[in-house]
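All protein chains of the complex are present and in place, except for one that has been dropped.
Chains here go by letter, A and B, matching the order in which they are written, and residues are numbered from 1 within each.
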Amino acid sequence: MGSLERSKKKVQLWKKAIVHFGLCFVMGFFTGFAPAGKASFFSSHVVASSKSQSLPQPVEMLHQQAASTPHAGYLNRSLIAESPMSTPSRSTESERAKFSEKEEETEPKFPPRRLAVIVTPISAKDPYQGVFLRRLANTIRLVPPPLLWIVVEGQSESDEVSEILRKTGIMYRHLVFRENFTDPEAELDHQRNVALRHIEQHRLSGIVHFAGLSNFYDLGFFDELRQIEVFGTWPMALLSANKNKVIIEGPVCDSSQVIGWHLKIMNNETDTKPPIHISSFGFNSSILWDPERWGRPSSVQQTSQNSIKFVKQVALEDETKLKGIPPEDCSKIMLWRLNLSISKSTSY
Amino acid sequence: MKFSLLQQSYMNRRSGSFRGASAPLDSSTDNTIKSPAAIFWLVLHGLCCLISLLLGFRFSRLVFFFLFSTSTTTTLYVTAPFRPLTETTAISSPLTNSVNDLPVRIPVINKTVSSSSRVVVGRHGIRIRPWPHPNPSEVMKAHQIIETVQREQRVQFGVKSPRTLIVVTPTYVRTFQTLHLTGVMHSLMLLPYDVVWIVVEAGGVTNETASIIAKSGVKTRHIGFNQKMPNSWEGRHRLETKMRLRALRVVREEKMDGIVMFADDSNMHSMELFDEIQNVKWFGAVSVGIIAHSGVEENLPNPAMPVQGPACNASNKLVGWHTFNSLPYEGKSAVYIDDRATVLPRKLEWAGFVLNSRLLWKEAEDKPEWVKDFDLVGENIESPLALLKDPFMVEPLGSCGRQVLLWWLRVEARADSKFPPGWIIDPPLEITVPSKRTPWPDAPPELPSSEKITINQEQTVKRSSKTRSPRSKRRSKRKHEAKLVETQVSARRSEQN
């Protein structure tokens, strides 16, 4: 072999060696990026070798790695902590035994459902608010998740409401406002607006329903509520003590198409009470914070602070999107309202 | 400083190695020389490869450490290519996006302040993921977790080995039944222990009642009682007592084991009540809050809610009973169910008592002496106290009656009130306002515009058609000229039948 050829070969050899070293270095380098807290060399080695096919595209690989980090990172972080997972199965077993089939039945994997946002304004002026709140909570507690209960209350010394809510186990938000009101109507509107502002600020996505303390529900109602796409409305029965009248108001439907309304009469023209009760409709909360989605140019903030009026207005415009529930001609009453003079402020 | 040097050298190396990596890999295939020297070189070569692998690893850990330990550049959603940090002391102008406008904002401005610190001080990206809403199945998973946690809490801190609860409820079909009975039913449905619900219905078993209680999912016994509910409160109280005794007889005959409580359909319960009554040994009493209302609006100041229940002395011994003071209602109380006057409770309501079902059994071990034989108790008793020889053996529950966990609200419609059977409106309601004209008042006076209302030709509408003015925050003092159409609609009562 000529020396020229030798040196040529040598150079080639060196080149090869350097390529290999470089290759290994890169491999090691990327292995190092594998997010291993206590990564032992060998485990990381395996990772590296399994990824080596993608070596020719190092940049892509970086992306790939980056994309996989959240998951891997998580696995590492918490699975390490969880590794002594042989938790005493004491609790799970004993509880199986303790809780009857009833619990088990409701247990099986929850199918994803739409969020129900239930808004309940409460007034300290009502001496029985605690009682009615507990009763309503017992009903809401039975509604399958996800459900968010927004309870709006004026500031008060007593923590009665917080205490009652705390014991329910319902996922709730307890909103407290400072303003004082003399007119209970205005207070209620304000309370609803406080709740809607919360929904808007948090961009919560779900079906909003106003549940007064004197509302009584058939649990099937909440299933129907979740079927609403944009706006929904339903008939409601108003029961008053010692009357022989049961007042039913709400939509008249053909299937789930609203074809008209059935209203209780209004006695005088100055009555500013809305003839349709606030509890008899529900709406998709996204109209509060995503008006474009519903083909509206403006959002609440642009119109006014009065979200509740805004909502009614939207309903007014979009009657075609109004859905009557239950879909069988809206004929089943699933919501009753008790009109008690003592809880007048909340009965409304 | 040396770290930054390292970084730079690393950069050089890295770009070099990338080039190397993209060089043809098959260069190794021509290696055919087989001699001890060659093998030595091969081993050495392999060793060196291994070393560079380790070095690469070590080095990348270091780099990783530098760059990412304080979380910086590379994020999951970077669109810009990976830009490694070199030590920049000058802050380049930051991206001045407002927080909401861009889904991904990764400013790459950082500076390592001190040469001896590995901390990256400076601006970091606010990582906002492109998908805006929570994944619904994850939401459900979270709810499952919450449920598991709550169940574990009940196991650990709740009532240990709870006894079966035998709930006795007298009822009858009427306008308010659904409303009342669902309330009680919802409370029972929440109970984490075994429940047997004995529903005694006056006037015989009906589908109306059966369809309500069928939804409960708890074990129910629906018993008919072939006597009509009378229309006077007095008569109703008396019949309800008989109905309850009937249920107790079932408990006795079938030797049901558990705690018997009396849940009237007009009761409202705090869930704590059910845990509390698990403490009863033989015969307990709890306080009942009385919601006395008259059905007519009164402008009375709200007095403290009257409470009926056990009264204790300072040492928590039962000394007597708080009873409802009916004096202020003298002559004003309701006699008939549909009177518009305050409904008064009995001296002591049944709902305030709980008892161990073994008291009712013909024979039970260590059944106390002070209990009368159930068969000897007549039909016309006032309260469950009549079951006892010594009323002071009653165990006062709920912090000796100081806690009110149960309320009593008697409210009924008029006896002649009708309601759609099963609360299904059939035939459909009559339309009082046609569609295309929602009944919401379009605008209370202060809302400026009420636009796009399709006017129904059947109605005469006094609305002056307004031009679409852009909504403004200006508070319009305009009179409420948009009179509601429905006010002119024939005054049709909506009640059915």
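In the analysis below, a contact is a pair of C-beta atoms (placed from the backbone, for glycine too) under 8 Å apart; a residue touches a chain by one contact, two chains touch by 3 or more.
FYI, contacts and distances are computed from a predicted model.
Missing from the rendering is one chain, named in UniProt as "Exostosin GT47 domain-containing protein" (options: "GTP-binding protein", "Proteasome subunit alpha type", "Exostosin GT47 domain-containing protein" or "18S rRNA factor 2"). Touch, as defined at the top, links the missing chain to these shown chains in the whole complex: A, B.
Of the candidate positions B:Arg123, B:His322 or B:Lys367, contact with the unshown chain belongs to B:Arg123. The chain that is not drawn here is touched, among residues A:Leu115, A:Val143 or A:Ile308, by A:Leu115. Touching the chain that is not shown, out of A:Thr120, A:Asn138 or A:Thr168: A:Thr168 (per the contact rule at the top). Taking the whole complex into account, chain A touches the unshown chain at residues 14, 69-70, 73-74, 77-78, 80-82, 84-85, 87, 91-92, 115, 117, 146, 148, 159, 162, 166-174, 176, 201-206.
On the side of chain B, touch with the chain left out of the figure occurs at residues 48, 51-52, 54-55, 58-59, 61-62, 65, 68-71, 74-77, 94, 96, 99-100, 107, 113-114, 116-119, 121-129, 132-135, 138-139, 141-142, 144-146, 148-150, 152-154, 156-158.
By our rule, only the chains that are shown with their structure count from here on.
The geometric centre of chain A is 13 Å away from that of chain B, both derived from CA atoms. Listed in rising order, the residues of chain A touching chain B in the complex are 12, 15-33, 41, 44-45, 48, 55-56, 58-59, 62, 66-67, 69-70, 91, 94-95, 98-100, 102-103, 105, 107, 109-113, 115, 127-128, 131-132, 134-135, 138-139, 141-142, 145-146, 167-169, 171, 203, 205, 216-219, 235, 237, 239-250, 252-253, 258-266, 269, 272, 274-276, 298, 302-304, 306, 309, 312-313, 315-317, 319, 322, 329-334, 336, 338, 340-342, 344.
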